[in-house]
Every structure is written in C-alpha cells, then in structure tokens.
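Showing subunit A:
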Amino acid sequence: MYKIDPNNITELSNKIRKNILDLSFYAGASSSHFGGALSSVEIIATLFGKIMDFNKNNFQKKNRDRFILSKGHGCMVYYSILNILGIISDEQLKSFEKDDSDLPGHPVKNLNLGIDFTTGSLGMGLSLGVGVALAIKKNNNNNRVFVLVGDGECNEGSIWEAALCAPNLGLNNLTVIIDNNNFQQTGSNDEIMSTKDLKKKWLSFNWKTSTVDGHNIEEIFNILKNKDEKLPQAVICNTVKGKGFSFSENNNDWHHSVLTKSFYEKALNELNKK
Partner candidate 1 sequence: MTNLDKYKKIFIDNFNIDNSKLEDLEYNKITEWDSIGHMTLIAAIEEQFKITMETDDLIDLSSYKKGKQILCEKYKIEI
Partner candidate 2 sequence: MIINDRNIKVWSTIGARATFGIAALELGKEIDNLMVLTCDVSTSAGLDRFRKTYPEKYLDLGIAEQNMIGVATGLASENFNVITTTFAPFQTMRCCEQIKVNLGYMGQKICMVGIASGLALGTLGFTHCCIEDVGILRSIPGITIISPADSLETVKALEKAVKSESPSYIRLTGSSNNPIVYKEDYDFEIGKSITLKQGKDITIFGTGSMVYQSLEAAKILEGKKISTTVVNMHTIKPIDKIAIDKACSSKLIVTVEEHNVIGGLGSAIAEYKSSLKNSPEQLFIGIQDTYSKSGSYKFLREKHRLTAEKIVEDIFKKLKT
C-alpha cells in the first residue's frame, strides 16, 4: 500500500488525480463532478498529507483533526484520499455511483469508511464545522476542524450564518478553505452570482483571512500549519476548475460530465508524463 511521504505531496496529488480519473471512469454514463474534484486536489493532499492530525489505523479515535467536505459534489477527491489511506478499499471505490453503493455522488455519513458527515446540499457544512469545533473546545481538546467549501457555495445564506457565528464563539480551531475555482454549475461566478472580493467579505465577518495559490503546496501548507490565537481562519485558494488535464482546465463543461474511454486514456497519458 502507498505510504504518504509528507515531503512529496506532489506525488500524493498525482495519486489522487489518478483515483479521480478511475472514479470518473467507473461512474460511466452516470457522470461525475470531475471539474470540482480536480480543483481541490492539492488542498486535500496537503491537508491529509501534512497538516491534519489523525491516525489512519484508528481513524475514529477521539483526539483527531476533523475534515468536512461541505462542497459535497467534490466527493471524488475525498473518496480518493480515503482510499489512498487504506480506509476505503479499491473494491469499494469501484462501487462509486453504482446501485446500492456506500459511495454515491455526494458523501453519506459512514464512520467505517472515514466519512463523518453527509453533505451535498450546499451551504450546510460550515455550520457542522462550527458545532464540531465548539464541541472540541468544550472537551478541552486542541484538535482542529477543516471545512472545504466552494466559491459558488458562498451564494448560500447559511454559509454566512455560520461565518457570523464562528468568530462570536471564539472558534480559532476552525478553518474554512474556499476552493475558489471561479465557476459554479451553469457558468462562471461572475456570470451567475458574483462572489467578487471574497477576501473582503470573509475579513468583514472577522475571520483571519488569506489568499493563496490553491495548487501551490508550499503556500497551502504555510498558511494552514498554524491557527490564529483568537479568530477562525479563512483560506481562499485560487484554483483552476478541472486542474490537471488539458481538456478540463477552466472548462465548465466538465462540471458534471461523462469521462469516456478516450478522455480517460488521454488523461492517463498526461498524468503519466508528470
């Protein structure tokens, strides 16, 4: 089984991309959320490879950092890392989006598979994160909670309810990571509902806010490695939807689409060259 090397997160990212390709291919005609999974790869790789404190052999142990995939449609990146960690088996991965599967197109809570919460209806994950972060503090623990949201997801009012709440509760153990790939389902953010100046918005809600290149592992690591003394943290990751393959980068046709055999092979070719 692959052993993650914290000094080679690029390699881990490539492995995650390979898994995403396979998952998309397994999904077949059911389609999958290809673009939005790929934009989060380096974020997930850095989080699980270098930042989060957990024990992959005892994933449910009490004292561990938590991850919540609020942008639930990005599930392929989540299932991928859980597979690489050995928590989801290769066999189970093949059941993605199949009938009666434990791995549908949006994650469903399954503690045996390392999935803490059911998500997919956008805008709900940050509130979950607030609750968990609060519980951790009440239990006098030092663990952290990381919530991954999408930029389109920031259209949802419920995100801002949670955003208002977290600093009021002093949840400096909560980090929201915004996968800012500039697109949502049917067009760019600017076309549909602009979330311009996300940094200003999060700052005005009193979060310790920064912006990084969402595909630069070193930048991501440096910003996430420490929490603030008082405030929850917002990290806006500027990303490319569909990152990693020439045909999908910044191409919103790949928001939710079928990966044909020929595209699969093309992608594999490009990956192998990396």
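Just so it is clear, a contact is a pair of C-beta atoms (placed from the backbone, for glycine too) under 8 Å apart; a residue touches a chain by one contact, two chains touch by 3 or more; residues count from 1.
Per the selection procedure, all candidates are chains of the complex that A comes from, given by their letters.
All values reported here derive from a predicted model rather than from experimental measurement.
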| item | value |
| --- | --- |
| Candidate touching subunit A in this complex, from 1 or 2 | 2 |
| In the complex with candidate 2, residue positions of subunit A that touch it | 108-109, 116-121, 123-136, 138-139, 157-158, 161-162, 164-165 |
